[in-house]
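Chains shown are a subset, placed as in the full complex.
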Amino acid sequence: MTASFTPNGIITLTTDFGTRDPFVGLMKGVILSRYMQAKLIDLTHEIPPYRPAVAGFWLARSWQYFPTGTIHLAVVDPGVGTDRGLVAITVEGQLFIAPDNGLLEEVAVSADRAEWRRVDLERLRPVLPTIASNTFHGRDIFAPLVAEIATGRLQVEQVGDRLDRLISKSARSFGDEIAGEIMVIDHFGNLITNIEALELQRIPEPKIHFHGQVFDLHRTYGAAKRGEVIALINSFGVLELAQAQGNAQTTLAATLGERVVVRGG
Amino acid sequence: MTASFTPNGIITLTTDFGTRDPFVGLMKGVILSRYMQAKLIDLTHEIPPYRPAVAGFWLARSWQYFPTGTIHLAVVDPGVGTDRGLVAITVEGQLFIAPDNGLLEEVAVSADRAEWRRVDLERLRPVLPTIASNTFHGRDIFAPLVAEIATGRLQVEQVGDRLDRLISKSARSFGDEIAGEIMVIDHFGNLITNIEALELQRIPEPKIHFHGQVFDLHRTYGAAKRGEVIALINSFGVLELAQAQGNAQTTLAATLGERVVVRGG
């Protein structure tokens, strides 16, 4: 059997650690201590605290832009210090490592085939350090683990046994209606939903309902008049509410997790 | 004819994308997919949304600190999805690429000579991907474009035709008075204006007028007493209002774009 993953040296980092403290810098120090050639890319460190699903949402729509051989490390870990496990999945020649808390499910769904493994810390004891802290596994476990894999000294097949997991997409369509929610409010105040372009295609002349208002589906931001709120399929293939040169979050008084419904016109 | 630009591998990024979402990380993924050796430097991703002039203000005062051969990519792009073009300018052996919305004008003015080119996406179709999104040109057009140039596979001369553009500095002096505005409020709350040291020299014993108060021109922060608000020529060669070990923005209740006037003493 050939190896399912050959590292290219790139390691992306996705966390809810923020940038106020040196937490991310310390993970990078640990990685460079083991692998000076690592190419470290910050995806984001501002996942809302303790919301693994948001990290999964972005990772599932980001990996396609990285080359084969990239390692994606995601640490959003409300259960740190308990006995929650760690998982690794391989998707089209890229590797993802995260706490086993559902974070990687949407990544698995985003590809035709995902190979799951549990990370067996007992078996890895010879290459990983004694666990120094009960609270900062990003620095003390995840960082040395991805560094060892990135160097090629540790094979993905060695981190632990295969897991037999089949994740399927949750259906959100009922009859002529699709019900989704606001998954992300981005830097511009755009309201990004989990309703996908493919789902929308089923519905003739779709109208988007939110907070008692109804929005038409537009083609792009630029086509809208300044200040107009529009619905569009964004560059990640999902439905988004946006205000042209404005902030839809404040204009619509929207919050994370609110319901968005699509119905035929 | 010799090439006007030889890449050194450094690509700086300036955007209004913020760091909350993975937008910048995705641009880096696209660049590394085409050019693994790229040295990616974040200039800032917190340009106020949709304010290309602020990006231009900083780029015009930043490029001097980078080596010959650096590529500066700036994406502050309120017109994304419309038919606004893209431009490239070469200034003293460095290359700048941005939407054609005025962003690069101050960069052109900051050097003796700037060579402008329009970016011809039709001509570049063989090397650039089919345009996948109407809204994220940073990821889908700008990132692969700068990567191709950084590798040396694409010459600046090949991106499109020369443009015959002459940008001249706008005069802000009238008689004994200079009228400027607050261009940037920085992280420390310093109020950075667009009034330059050279303009100030023409005025004997200059007094700075703002919000009905009058300030003397000081030499440095350190010379001021803690809490004192002073005017000084900052390290970028422009007039700034600052509070020693304090925050001038909150102390003076200042906002972006407000008028600052200098008159003789």
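Note that the chains take the letters A and B in the order they are written out, and that residue 1 is the start of every chain.
Criterion: a residue touches a chain if its C-beta (ideal position, glycine included) is under 8 Å from a C-beta of that chain, and two chains touch if they have at least 3 such contacts.
Values in this document were obtained by computation on a predicted structure and should not be read as measured data.
Student: All chains share one sequence and 2 are in place; how many are there in total?
Tutor: Taking the entire complex into account, the copy number is 3.
One rule holds for everything that comes next: only the chains that are shown with their structure count from here on.
Student: For the sequence-identical pair subunit A and subunit B, what is the superposition rotation angle on Cα atoms, to the nearest 5 degrees?
Tutor: C-alpha superposition angle, subunit A on subunit B: 120 degrees.
Student: Just the number, please: Cα centre separation of subunit A and subunit B in whole Å.
Tutor: Each chain's C-alpha centroid was found; their separation is 31 Å.
Student: Could you pull out which subunit A residues touch subunit B in their complex?
Tutor: 8-10, 12, 14, 19, 39, 41-46, 58, 62, 65-67, 70, 184, 186-188, 219-223, 232, 234-235, 245, 247
Student: Within the complex, which stretch of subunit B touches subunit A?
Tutor: Of all residues in subunit B, those touching subunit A are 17-26, 28-30, 32-33, 36, 49-50, 78-82, 84, 132-136, 139-140.
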